[in-house]
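Left out: one protein chain. Kept in place: all the others.
Going by the order they are written in, the chains are A, B and C; count residues from 1 in each one.
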Amino acid sequence: MFERVKQARRHSRERVDLTQVLDQCRQLMTQRGEANSLVIASRAVELLSRLGDDGMARLFEVLARDFDPDPGDVLRRAEQYAVDRSPQNLIELGRVAEPPRQELFRRLNRTPGGTAVLVGMRARLLDRIKHDSGLIAVDADLQHLLTSWFNPGFLRLVQVDWRSPAALLERIIRHEAVHEIDGWNDLRRRLEPDRRCFAFFHPALPDEPLIFVEVALVPQMPDAIAPLLARDLPGEGIDPGRFKVAVFYSISNCQPGLRGVNLGNFLIKQVAEHLSREFPGLRTFCTLSPIPSFANWLLHLDAIEAPRLKPARRAHLSAVLAGLRERHASDAASLSKTVQAPKIVEADRQALTSLCAYYLSQLSASPSGDPVARFHLHNGARLERINFAADLSRKGLKQSLGLMVNYLYDLDQIETNHERFVDGQVSASRAVLGLL
Amino acid sequence: MFERVKQARRHSRERVDLTQVLDQCRQLMTQRGEANSLVIASRAVELLSRLGDDGMARLFEVLARDFDPDPGDVLRRAEQYAVDRSPQNLIELGRVAEPPRQELFRRLNRTPGGTAVLVGMRARLLDRIKHDSGLIAVDADLQHLLTSWFNPGFLRLVQVDWRSPAALLERIIRHEAVHEIDGWNDLRRRLEPDRRCFAFFHPALPDEPLIFVEVALVPQMPDAIAPLLARDLPGEGIDPGRFKVAVFYSISNCQPGLRGVNLGNFLIKQVAEHLSREFPGLRTFCTLSPIPSFANWLLHLDAIEAPRLKPARRAHLSAVLAGLRERHASDAASLSKTVQAPKIVEADRQALTSLCAYYLSQLSASPSGDPVARFHLHNGARLERINFAADLSRKGLKQSLGLMVNYLYDLDQIETNHERFVDGQVSASRAVLGLL
Amino acid sequence: MFERVKQARRHSRERVDLTQVLDQCRQLMTQRGEANSLVIASRAVELLSRLGDDGMARLFEVLARDFDPDPGDVLRRAEQYAVDRSPQNLIELGRVAEPPRQELFRRLNRTPGGTAVLVGMRARLLDRIKHDSGLIAVDADLQHLLTSWFNPGFLRLVQVDWRSPAALLERIIRHEAVHEIDGWNDLRRRLEPDRRCFAFFHPALPDEPLIFVEVALVPQMPDAIAPLLARDLPGEGIDPGRFKVAVFYSISNCQPGLRGVNLGNFLIKQVAEHLSREFPGLRTFCTLSPIPSFANWLLHLDAIEAPRLKPARRAHLSAVLAGLRERHASDAASLSKTVQAPKIVEADRQALTSLCAYYLSQLSASPSGDPVARFHLHNGARLERINFAADLSRKGLKQSLGLMVNYLYDLDQIETNHERFVDGQVSASRAVLGLL
Partner (left out) sequence: MFERVKQARRHSRERVDLTQVLDQCRQLMTQRGEANSLVIASRAVELLSRLGDDGMARLFEVLARDFDPDPGDVLRRAEQYAVDRSPQNLIELGRVAEPPRQELFRRLNRTPGGTAVLVGMRARLLDRIKHDSGLIAVDADLQHLLTSWFNPGFLRLVQVDWRSPAALLERIIRHEAVHEIDGWNDLRRRLEPDRRCFAFFHPALPDEPLIFVEVALVPQMPDAIAPLLARDLPGEGIDPGRFKVAVFYSISNCQPGLRGVNLGNFLIKQVAEHLSREFPGLRTFCTLSPIPSFANWLLHLDAIEAPRLKPARRAHLSAVLAGLRERHASDAASLSKTVQAPKIVEADRQALTSLCAYYLSQLSASPSGDPVARFHLHNGARLERINFAADLSRKGLKQSLGLMVNYLYDLDQIETNHERFVDGQVSASRAVLGLL
């Protein structure tokens, strides 16, 4: 509630000098800083929150340059450890090999507000790192610590509904990244009794959701997004007995400073467990997901290449691609239009669906695969169904050519699926494989 | 509430084999373990909680031997880093220099119940380490992580009073380590409106206090413990306007597995801040503390030696000691009796008080000093007053010869005091220094 | 959250017959109904909630006709009591003189949801009573019981802010009756740190606010409403040290069925007490209130008549009125315009202000006085200041000719002021009296 006041105050405060910040940070690192860390750290945290962009950029440089381990020390200890693998030698090695900035971050983290400042610093660091790759080791340290601190054992799963604080709902509206929420009435529909929304919270950021997922409870696996987002309640009323499928239709991260700290995986699984207790009749947990890199991939596709694919299939897909090219000349606008045409050319429909099945099932295991596919498949989901003309929004057409995918979370299979994915193999349903 | 049920269940379960535990731990460390860590870790955690003492001892050995860094890898990366101090080289160095068991502990920590199992494991490790010093590096890793996870920014300060859950009060009774609580009625006195009790909690151990402090709110700095522990309320009733001094008369750790994770320092300071907001009339924050190593030190004292002390004072103290020896022949029993004698020999009183002042003010900065003194002085407190015949309980006489100390927490001075202590100098009041 | 589901279900349900309802009500009144009242009452409550308007109207008639005391019984018991004023006779008298429907309402009230149904019934009864004055005794019984049940000792004062449940905020938007709230952003301004909103809740209606008040914390007593409602925060930021005046600028009842159950009086006083604890620097508690009947009174005013007024003042006011009439011919539209004119005729300003002072200070003690004035004056407030051109909204001009009043709640004086008001005398400031 006091955010705007605080903001007002912050704006009135003068910017601070980098020297002041560094002074506190260095004090914090001395032995004295240990017991006084609450006092010194709180001063440092206050100064850090007032540091301008230039000051922060220079701070990152100092952290990268002056707060890394001393190579001579490390080498000496490494040699001793190589000679004698004793616990003492190992402890000494650990002491000198860890970058001192890690201890700095840990001490900053002890004071109220410290965690929030560190998460904010990392967001600024990630912006900065685009221009200065020399900062990646600083980022590695921050990500390492944040991953340890934001581990799921410390998080609280909170159900978001129409009784939730308005301040939280406002953040949900702001952070929804997949299917934009158009104001409070639109949000309300997503919190009706046939919808669910869950968020993770950390004790050190009590008012800030970290990540949230939106779920639709429906009678069958959906093949289009519009009915899920429609503002009207189903005419026949809501009967929990008809809930057979839980659809994760949107997952959004709220904290840019936590990039790379995988929370989505744990969130989906905890929510699935929670829902299966609440509704024992639920049979299926799946997503309805975009394929954000599909259009771009298709337009730049040169040839069908998939070592695991049988030659006959490769040939078939190449022919399909050639036919599509002939009809649309690799033109995104033209492809987008075909999806929306009142009378779709059946050949186009089949071609797009097949190529999408190929893209997702054969290429997702590579780092350049579709990021949403990689997220769910790495979590242990199965590629279940490809839906044509499933998202006709501007964004859906542009990125995914209107296609959407259901990834299936079969709680008995996710472990196996995940292991196969790590080995480079995508788990897919027969229906999808049949499209190839 | 379900503890006894759980206990019953646990007892009925068969002990598990170390092989099973190690199997899960190794799976957890693979890349596959990453996304499935919730499942695998929860299996591992369940098995770990059923591992017998022998199994656990052998597990510790395996952790020490097989889960430490490879010396060859470390040396190679250290050499590369010495040649080129690049971020990439540093990241690689960090990767190989960190003992793999740290990542194992972090993954175990992700699952519900993981933190509790790790804290329990460390308690067993600390027991074991007495016999096997080869485990100190394993302990260093655990302490390192627990310090990071149990940082004060994640803790919740909870006021314990007569409205607190009985389950919590029961734990307070059990864990009180300084002045034993004799059942529910005794506890009740310590929770009356002129007393306070505060505990720290961690989100991953919601039912377990980590550490707690007991405070008495009184009109003046107390010189004996008995009136603070007496069961009767003051006859004149309780008037918050008369609270001038907050006395921290007992601090107890509840989790042996968190030894070395300094929470007491933060607890005292947060409580002092909390109380000064609640009672703006409070003038003084101090302790009434035992000197648990005093009797033992005195009986084995050879000579007065303190480089910082003026020769005249040293001579005086030597004479005092000699006089005491003459009267009591270094006999603890005889000394204890003199403290309680109806008519105390004034020379004894003076001698004990002076020698105590010498002990605490001159010798506390050394690691062999009195542990309670070292804790408070390191926190930035000042040695304020030595109280003769202040604790005539069996334990008080035996350990401290009946003496107690007030350490003063002057919030404006603690930073300076702490820094002086780190430099080897004890902050003491004029009254104490005058005793030398 | 389930409201819309419930609504959907309710709509699908068939209307019930009055006979069924009466059947349950009569069963509930038997001795058998006593112990089974939970079961029977819950059936009755369920049926009542499905009773259509016609059924309800006929139910009211039955309640008025068949559930009133038997005149013969009453007379007999009254005679016995007149002869012998014994406790037994009094108890018997009470038994027969109380309308049986009171017991019916009490039994309905015992079941979950019963209170809500009774409050709803009373709202429908109040609508119906306009056409059927024979129902006033039924209403008297309901109001009597509701006043007893909704006594302030059972209510919970809740601060409404941006952390409040969205479902509650939605109701605040809907029920605001004085200065309409234009959506969520407008509401947000009214919940910033320099604003307060408090509501009363009853345990039997946990999700329904009964009444709420909106408060502005400002440096001085305001003379216009627009700055209080403006969406922008004050440019200089918010500094709680500058809060000197708490302005109750809007009070709204949410439950039509609780008409006549005076909650506003208690709400204002509890909020004033609460705020003076939170901000010891607050000096003044006042309102900024409309005078909703002023325009109508002025247009129909025949002559200045106030027995307590000195003849000279009466004459002066009559002259003022005559002048105003001359300039505007009792024409509301013309008067409204004069208030808004860029250059106000000073004589108009003075005339309107004086006549308003006369209206409020001399005529409020009569039942036909301005209802808002009567509410605050009866609560013990003082008529403090009349503000010209203070509310230029359409409604403000139409009802109050743009004028607004500050009523002052001086907590030391409210008791005396209230007593004087009950005696027919309005407490007013010198400034207001000087206007006459």
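Here, a residue touches a chain if its C-beta (ideal position, glycine included) is under 8 Å from a C-beta of that chain, and two chains touch if they have at least 3 such contacts.
Computed from a predicted structure; not experimentally measured.
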item	value
Neighbouring displayed chains - absent chain, whole complex	B, C
Residue touching the undisplayed chain, where the options are C:Val62, C:Leu126 or C:Leu145	C:Leu145
Contact with the hidden chain (one of B:Gly52, B:Pro165, B:Pro227 or B:Gly281)	B:Pro165
Contact residue for the chain not shown (choose from C:Gln24, C:Asn379 or C:Ser427)	C:Asn379
Sole residue of C:Arg58, C:Arg110 or C:Arg163 that reaches the chain not shown, by the stated touch rule	C:Arg110
Hidden partner interface residues of subunit B, rising order	1-2, 4-5, 8-9, 12, 161-167, 169-170, 184, 188, 191-193, 233, 237-238
Missing-chain contacts mapped onto subunit C	31-32, 35-36, 38-39, 64, 68-69, 71-72, 74-75, 77-79, 81-82, 85, 87-88, 90-91, 93-94, 97-99, 106, 109-112, 114-115, 133-138, 140, 145, 147-149, 151-154, 156, 203-204, 262, 265-266, 269, 378-380, 414-415, 418-419, 422
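Definition applied: only the chains that are shown with their structure count from here on.
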item	value
Contact graph of the chains (line, ring, star, complete, other)	line
Chain at maximum distance from subunit C, centres defined as averaged CA atoms	B
CA centroid of subunit A to CA centroid of subunit C, Å	52
Cα-centroid distance, subunit B relative to subunit C, in whole angstrom	60
Residues within subunit B bordering two or more other chains	none
